[in-house]
Structures are given as C-alpha cells and as structure tokens.
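The complex appears here minus one protein chain, its other protein chains still in place.
A, B and C are the chain letters, set down in written order, and residue numbers restart from 1 in every chain.
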Amino acid sequence: MVLKRFTKMETKSVNDLVFGQAANPVEYGFDVKLGVGEVIPNIKVAPAEGSETSVEGMVATCKNIAFSACDRAAAIGLPTLQIEQEHVAQQTKSAEISAKTTAVQVEQLEELHDKYGTKASLMSTIADIREEDMGGLRGSDFDVKMDESFEACAENGASILCVETIGGKVVSDYGIARGDIRAILYGIGVLGSIDMGYMWPKIVDIASKYDYCVPGGDTDCAQANTAMFLGGGLTSKNVSHTLAAITRAIAGARSLVAIECGATGPTKDCGYENPIVKAIGGVPICAEGKNATCAHSDLMGNLAAAVVDCWSNESVYNREEMGGPTTGVWLQSLGYECALMNTATKMGEEETLRDMYTLADKYRDPQALVIAYDNAYRIGESIVADGEDIYLRSRAAALEACDIINEAVDAKKMYLTRFERDTLDSAQKTIEQLPEEQDKFVKTCIKRYGRKVKEHDPSQYEL
Amino acid sequence: MVLKRFTKMETKSVNDLVFGQAANPVEYGFDVKLGVGEVIPNIKVAPAEGSETSVEGMVATCKNIAFSACDRAAAIGLPTLQIEQEHVAQQTKSAEISAKTTAVQVEQLEELHDKYGTKASLMSTIADIREEDMGGLRGSDFDVKMDESFEACAENGASILCVETIGGKVVSDYGIARGDIRAILYGIGVLGSIDMGYMWPKIVDIASKYDYCVPGGDTDCAQANTAMFLGGGLTSKNVSHTLAAITRAIAGARSLVAIECGATGPTKDCGYENPIVKAIGGVPICAEGKNATCAHSDLMGNLAAAVVDCWSNESVYNREEMGGPTTGVWLQSLGYECALMNTATKMGEEETLRDMYTLADKYRDPQALVIAYDNAYRIGESIVADGEDIYLRSRAAALEACDIINEAVDAKKMYLTRFERDTLDSAQKTIEQLPEEQDKFVKTCIKRYGRKVKEHDPSQYEL
Amino acid sequence: MSESPLKKYDEAVFADNGYDDIAIRYNVKIEGPALKPEDDPEVAEILPQEEGVKRDLALTVLYGDKEECDAQVQAALDAGEDPIDLINNALMKGMDGVSALYTKGEFFLPDLMLAGDAMMSGVALCEEKLGHKSDTKAPVMTFAVEGDPHDIGKNLIVMFLNANGYDAVDLGRDVPTAEVVKQAQENEPVLMTATALMTTTMTEFAKIAAALQEAGIDTPIGCGGGAVRRDFVEESPQTFYGVEAYHVPKLADAIVDDGKTWEDIRNEYSDIVGEYVAAYS
Partner (left out) sequence: MSESPLKKYDEAVFADNGYDDIAIRYNVKIEGPALKPEDDPEVAEILPQEEGVKRDLALTVLYGDKEECDAQVQAALDAGEDPIDLINNALMKGMDGVSALYTKGEFFLPDLMLAGDAMMSGVALCEEKLGHKSDTKAPVMTFAVEGDPHDIGKNLIVMFLNANGYDAVDLGRDVPTAEVVKQAQENEPVLMTATALMTTTMTEFAKIAAALQEAGIDTPIGCGGGAVRRDFVEESPQTFYGVEAYHVPKLADAIVDDGKTWEDIRNEYSDIVGEYVAAYS
C-alpha cells in the first residue's frame, strides 16, 4: 500500500489549534460528534485482578465498569460519555471475549442513550500482543488474533478502534536506557513508522464496514512514554528530560502514520505527541493529564488539555472509593474538566483557557515545552517539510525540538540541569551528523543495533 | 463575650470576589501567604484503617502521608504545599497523639521547606467529639479534650486550627430528613451559630499564642453537607435540591460566626457556604470540588473553585494507585488546578477563569446556583443587612436563596422537577410566615422540637 | 449591589442548544406527567379499593399527614374497628403505596419519613387499644458503632424496617461492642446493621463480629456507611457489605423467608435486592 504522506498542515494556523475543534471532525457511536466544539470525557478502568481468568469474569467486570460510568454520567448531567475498553492480553487473544465484553458495554451505553438522550460511545483499544523476537510482527498467530479481535469489537458495536503498536520498541528501549538518540530515532522514527504502515490499513478496513465505527489512532506509548515514565519527576535520576522531549517530537512523526493510513481520530489518550498529530492531520485527539494522576505522574497536566477533544484518565483500579466506584470518581473529575472547556467555548473564551492550560506547564519541563501547542505546530511544520520520508521527517522533528528548547533557555524562560543540558547538546550533535539518506541511516543502524539488541529482527520491517 | 457582628461587606464589590485574592490576607506556617494572589493545594488523606489503635500507628500513618506529599510536591515543582490533618476521634481524645502526629508532619514540611524553599503549612482540624445528649456541648470531658487537642497541635507546629462544630445537628438532621425548613433554620441558623460563639473564642485564644499559627474557620459539614450528601445526584430521590440550596444559604450566616470570633481563614474545605463567608468577612477560604471526587460527588465541581484560596481533595483512603500513593495522586491533581488558577492570575485573566468555573455549574443544580459568587454576594448582603441577629440574618439568607432560584427559573435558565418546585414553594411560604423576633421563634422551636427530637437539649445553648 | 459580572455571558451561554451543551438536568428531562399519588396504577392496586375508613386512613399515610391519621385512627377505634385490621389493611397499605412510589422515583425521602411517622403513630394507637404490641415479621437490630456519632444513615434504615413490618430495635449511635452483644442476646434479631462513617471507626466491625462469635451468636451483620468498602467488610466473618438503606428490609426478607445466611447474601446480594449493584458484580 502506498500511503498518502502529509506534506502540508491540515490545521491552517497555529491559532486554530484549540480544544474541541478540529479541521476534520468525526462522528461515531450514539450521536457523538468530535471536532465541532464539544470536548467529551473518556473513562477507562482496568479490569479487576482475577477477572481475566474466565469469559464470565471479563464480561462481569466490563459490565460493572460501564454500569458505574452510565450511572454517574446521569447523576451529574454529563451531555456525553465515552468509555474506553483497553484490552488486556486475554481479551485480544480471544475473539469470544472481545465480542462479549464489547457487547455488554455497548448495551449499557445504548440504555443510557435511550433513557436520557446522552450521547455515548465506546473506544476499543486492542492489545498489541505481537513480539518481535517470538513469533514476529507480521502474520504470526498473535497478529492474526489481533485482526480477529478488531473485527469482533467492531461487529459488536465498538465506536472507535485503537491500538498502541510496539514496532521498534526493542531498539528504542535500548536507546532510552542509554541516552542513545540514534537508537531512538531508528526505533521510533523508522521501525515504529514502518510497523504502523503494516498494521493500520488492516484496522481502517475493518472499521469501514460499520457505520457507527471509526478507526481512531495509535500512540507511541511503548516508546516515548517509556522515556517519559523513566524520566519521572523533577527529582528523578533516570532518563534525561531533554532527551525525553526530543523522543516525543520523533513520536509525532511516527504516530501520524495512522492518519496517513486512514485513521480519523480520536487518537489514543496517552499519545502526548497528539498535538503534533492534530496540527498536521487535523484529526480530533484524546489526551490525559491532571485527571490521569491515578495512572501516572506527568509534568504537563494542564498543558495536555490545551488542544484535546476527548479527555481521559488513562487507567485506574476498579474498586471503591469513599466517593463511590473509581469509575464514577474519575469520570466525574473528567466530566467537570470537559464542562469547563465547553463553558469557555460557549463564552467565546476557548483561546484564553487554552493559553492558560498551556502556560501553566510550558516552562515546568522541556517535555511540556515541546508539545505546547505553538511548538507542536512548529514541529508539525518541520515534519511536513520532509513529509515523504519517515526518517528525514523524524530527524527534522528531533532537531526542531532541540531548537525550541535552546531558544527557551536563551530567553531565560526554561532552565536546565547540567544533565539535561549535556544530553541535549550531545543528542543534537549526534543528530546533526546523521546521514541525509534513509537507506544509509538504516544500514548503519542495522549493523549497530543488530549486534547490541538481540531481539531486533530487521526482516520484520521488510528491511 | 460580645461578638462584633458583620453589618457590612468586607469584600467591597462582587467583582472583587475571585480566587487567590481576599480583602484580608493571612500569613502562617513556613512563609505561606494567602489572599494576595496565589491559590495553594490542600491535601488530606484519611489515616489507614487500624492505625488508630496505637500512638505509633497514628504517628506512622501521618508521617507516611506527609512524606508522600512532600515527595510529590518536589517532583512536580509545586511552589506551595499544605497538608490537612483532619483528626479521627482517637487523635482528638489524646493530647499525646495530637502532639506527636502534628510534630511528625511539621517535621516533614520543614525539611521540604529547608531543602527546596517550598512554602509549606499544616492545617489541623480537630474532631468535634462532643455530643448534645451524652455529656453535653459545654464543659464536658470531650469539650475539655478538644481544648487540649487544639493546644497540643498549635504547640507542636500546626499552622492553622480548624473544626467542624456540630451544634444544632440533632435538630437539623430531623428537619433535613423530613423537609422541615423550620427545624433546619433553628438547627443551623440559631443553634449552630450559638454553639460556634461558644467554641471559637477558645480556639482563637490558643492560636494567638503562636506566631506561625492562625485560627482558620468552621464549616457546616454536619448540617448543610448532610443535606447535600443526602440530596445526592440528579437521579437521587432523597432530599430536595432546592431545600439543600436554602440550607446552604443559612449555613453562610452560621459559618460566619467563626470570623466574628476572630478566625482569619483559611476556612474549612467542605464549607460550600464559604463564598458567602468570604464575601462578607473578606477572609481566604478553602474549597473542594472536581478534585475531591475521591470523597464525594457534588454538583458544582468547577464553581467551587471560583473564589477559592486553598484547593482541597476533602479525603481519600491512604493506599497505592498505579500512579503512586493516593497522597501524591490527589495532591498532583490539586496542584495542577492551582497552577491553572495562578497562571490565569499572572496573565491578568483571573476573572475570566473565575467566570468559566462559575458558569460551568451555575445552572447544573440549584445548590450550585445559590453559591455562584454573584449570588453568594447577594446572600451576603442580605445577611449583613440583618447582621446583628443570628436568627433574622439566617432567615434573610434563606429568603434570598428562594428569590435567586425563582428568578433563574423565571428567566428560563434553571429548570426544576416538581419535587424541587414543591419543596421550594412550601419552604418559602413557611419562612415568610415565621415571626420577626428571635425570642418568639426560639420559643416555638423549643416547644416543637423539644418533643420531636429527643436528643435536643436547649440548655446546651443557654436557651 | 452592582450588576453580576456574569451577565455579559448570558447571551452566549444560552445561545443555540443552551445550557445543555454544558450540563443537562436529566431529572427534569425525564420527568413524566404529574399524577396524584393514589392514581398511580401500582398504588391503586395496593390501596383498599372500597371507599371508607380504611381507604381514608391509607390515604392519610400516603400523604404523610400524622395529625389527620391519628384523628382517624382514634375515631375508627372508637367506632369499634379491629385494631389489627386497621394496622394490616389500612396503615400498612398506605405505607406500601409510599414504598412503591419511592422505588419508582415519584416519592422522596421526606414523603417516606412523614408517612413513616404517621404510620408508626397510628400503629401505636392501635396497640394501645390492643393492650400489647402487634405482630411484626421479626426483630432487626440497628446501631452506629462505637466512636461514631453519625446516625442519619442508621435512622433511614430504622424507617425502612418499620415501614416494612419489621421490629426495628434501635440501639442508637456510638454503641460499645459489649452493648451490642448484650442486646443481641436479649432481642435475638434475625439481622443486625452496623454503620460507620470513618475509616477508623469501621474497624469496629471486626471487633463486633469477634465478640458475637465468642458469644455464640451468628446473626448476619450488615455493615455500611460513609467510608466503608466491601473488601474491608468481608475481611470479617458473619458480615456483609450493605449498600443502600432501602435494601435492608429485602435482605431481612431473604433471611426470614428463604433462610439465607451471610455467605448467601455475599454471593446473591444483587439478586436479593432485585437490582444491579455495582459493588457486587
């Protein structure tokens, strides 16, 4: 399949990048419309431990989650409810479980829609159960099982199909732990993009068969989020936050591939690179931040909301709080944040709120800085300038991120530790010295990482 | 003690009512200043079950909470951290436990302050362990124990002393369950106010002995929040939300008494009547809303932030989430919300954000409507107009709330169910027919509720 | 006062779809047409059909009018009506109607409380005439645990029990464990409910269960309240987690009519109370 690469920006101006609005809106589920103004909550709850051991267990836990979500949505007057079912491996491996867990949640959402008129939808995120060194990425049993799971979900009423593909992870993991930007660029920009080009046409085909269903998007969870999570807080001492910032910019070039294959958004919540994808592709995005602290800590809890269309809590244990089931607790926090955004939009002050969200974090950390919507737009422009070549555009994104950080440092807005400063300088120097041709770069990388990363198998990427 | 009743508004204009700013700022703890612009997070975690059985258990759980809070504050770059220690009964009953749990948390906060320069403080909320029918409100063993606990906390470094007094609860509980507005007015407006007038001069005296410590404030948790919690969500079928709204207005007249006794704020988080108190008394307030869903569900998650100075999560179990200890998880959500407000203030857009917060909930429910800051200011004005008389001002607040709701209904902005409509009409009619003199009202109430509420003992209020 | 700063946004906020773009008052949105309570088809089935003293009496309960109820009961008794007949076929029928409307969402807590007050007062008058207590289904004991001064949840339980023909033995609030054991020995309840608001008072549940076991009393204990969670409750034997006050009579029925044990209740809670309960699935 020859992809239509983006070579210009779908979002015409940086100021058009704002929550709730997208150049290319999308409709799905029970009357949900994204990109035309409203921001909606996306609640996600992890199946309780032990529930994975039987079909009935999985169905019961999924029903429980959907019931509690619908109950709270009605209790507090939410205009729209989206549930995300992020598969555990056991779900994806069984078409029966995929079908039944989807059906039971869709049923609850339909009841809510019928009784109250609430707009409602279900995002089904299939687990990427493939392994590069065990079975392989293409045509393996697990690859086939994933196709079957996508089909089962769509057939049973899923509104959106998503996935977090893992192509290139074995190499980027190596690079992230060692601060090796070349490995990161190869793992994410090249290998990740190639693997998405294999997976996404299949997903788009399946979704297109059902009028209530759309192909959502992908996230670089397996790679850029590994850098972010290991990067941790300001006082952590693992991965450099400037390196994590560059990694995020590269992820923008990668996650765009889903859209190039026909995905329409909403993309996946944990893709902190989504502002770049939205800037280029004009699709509505999911995002998570200050109301996803149940799942992880980031340094951009407000900024992540600046251009969101679907606001998520990422994940939480399914159990009871004093304030009720965690499903209701976190949905309510999300729903109220959406209400704030939707109020700003009605007031005609959405740009003001967007700018508040952004400035609340822009200089908290370099990782926040590079995905601040104005900088995300800049990175987007650097990507489309080299849009036809997945390697060159990833490299351009990385260099643009370096420039953005350096400019902020020069303007005395951003301050770096020595570690952050050193790793930024060294990464920038390395990138600048990389070859101008994809072939040459790939050849060097295969030689270098074929040896250092024993799980890496270039043939899985047709390299 | 003769109290200086408020007969005019400390907050000069309704537009001066905004988060982070107060007519009468206050300083306490390690360099914390409230009311001069910055909104700060207030994290509160319930001691783990079982920890209450020993001094060591209580100290360990309190240390754990403070450690996790300080750790997260540093990790995400919060300029200020406030911890609230809301006592369980066992803490207040033992001066030793009060002292040691306070000291261990203050020690953590001081370390944070020394190492990072973080501004830091501890709010100590003593449990009201008195019971009207068993031992009594005044001079009982439990009353004395409370005094000792306040003293122990202040002596060991507490920055703020607070309490949720329960005067009048036995009568208001009766009234709330039966929709009897007269009992509510008597229980909150008269009995609650009288009891606060007994308790608060003692607390103010203790705090005044320590330069780092201030007397914060009281909340009508025991009464107005009972109405709110029983009122529940839109689909609940217990207490009427219009009645709960009137109850809240009355609570404003009551909770003001702490300020009249010398409390300086910040007041207690769960006092949803605080906007009224701030409008009249000009003191900084705590509040809770969309980031307190761990503890309870309200219908004003954003609106509650509109005029806040200290943003709280109310309470959460002390346990682990995927994102770390609940202390860190909820502190981060709070801290990020504060960052949003502080950013708006720096941008000069604090009024815009305040109005977004307010409009996001103003017409979600009548309870939200009456404490929207513009209406809270109106209710404040009605209170100070009768400021000298605790009964008349409570009645005025109740009637103003009725007017506010009716006006919004007439303007087709607020919609009511038949139940809400009927209970509003009947309450309004009842209130309008009440006597003009406090003595006469009290006499009728003693006669009526002395019989119906067996726990009620008017002598506890010097009636 | 000066004009509200919010006024300038009114036009924008109420434009187009209006406030529904922000929040929807679903309670208003789904409200059906107004109906007199006695005209509700289900209630019409429950109430005495025949015009007369028993129907009138049921209606005073339905409307929660204690004074009128007292007056009518007294008049009926004076006119020689059978007190047992009045209780079972007038007062309790009115209460059944109230429960039906509450379940449907047509009636609310104050309706229930005032009807309960009227019904209980009428029953008391009848019992005075009888010279002894009337029959109840069984005794059920209620209390808030030691250290817990909050009792509004427990008071709701008492009201639901009385309304459903149980003898609610209410020990009050802040009740020491020894007192619970003593009262359980005296009253032999079929079920007891323990309520707690705080994490540090719910630990009493385990102590109560242990004390009862030691005394050889195996009555199921329904535990609930503010900070209480199912997983915590189920760490003790003999207990189960109670979710809503109005579930209690149905749980008592399951024990009395079907011999359900506390283990059965843990396993079949949703079925017993007849609705989907998230904490039990």
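Points to keep in mind about this one:
Just so we're on the same page, a contact is a pair of C-beta atoms (placed from the backbone, for glycine too) under 8 Å apart; a residue touches a chain by one contact, two chains touch by 3 or more.
Note that this is a predicted model, so its numbers are computed, not measured.
Considering the complete complex, the chain that is not shown touches A, B. Of the candidate positions A:Thr118, A:Thr226, A:Thr327 or A:Gln428, contact with the hidden chain is made by A:Thr226.
The chain omitted from view is touched by exactly one of A:Glu52, A:Glu110, A:Asp205 or A:Asp389, namely A:Glu52.
Note on the undisplayed chain: of the listed residues B:Arg138, B:Lys346, B:Arg421 or B:Arg448, the one touching it is B:Lys346. Touching the omitted chain from chain A are residues 13-15, 46-53, 88-90, 129, 131, 134, 166, 173, 176-179, 226, 230, 234-235, 237-240, 315, 317, 351, 355, 358-365, 372, 374, 377-378, 381, 413, 415-419, 423. Looking at chain B, the residues touching the absent chain are 37-38, 60, 63-64, 67-68, 71, 74, 76-79, 115-118, 319-320, 322, 325, 327, 339, 342-343, 346-348.
Criterion: only the chains that are shown with their structure count from here on.
Between chain A and chain C, the centres computed from C-alpha atoms are 48 Å apart. One simple way to say how far apart two chains are is to compare their mean CA positions; for chain A and chain B this gives 40 Å. A straight line joining the Cα centres of chain B and chain C is 30 Å long. In chain B, the residues that reach two or more other chains under the touch definition are 46, 234-235, 315, 317, 355, 359-361, 364-365. Multi-chain contact residues, meaning those touching two or more other chains, occur in chain C at positions 9, 13, 22-23, 25-26, 227, 229.
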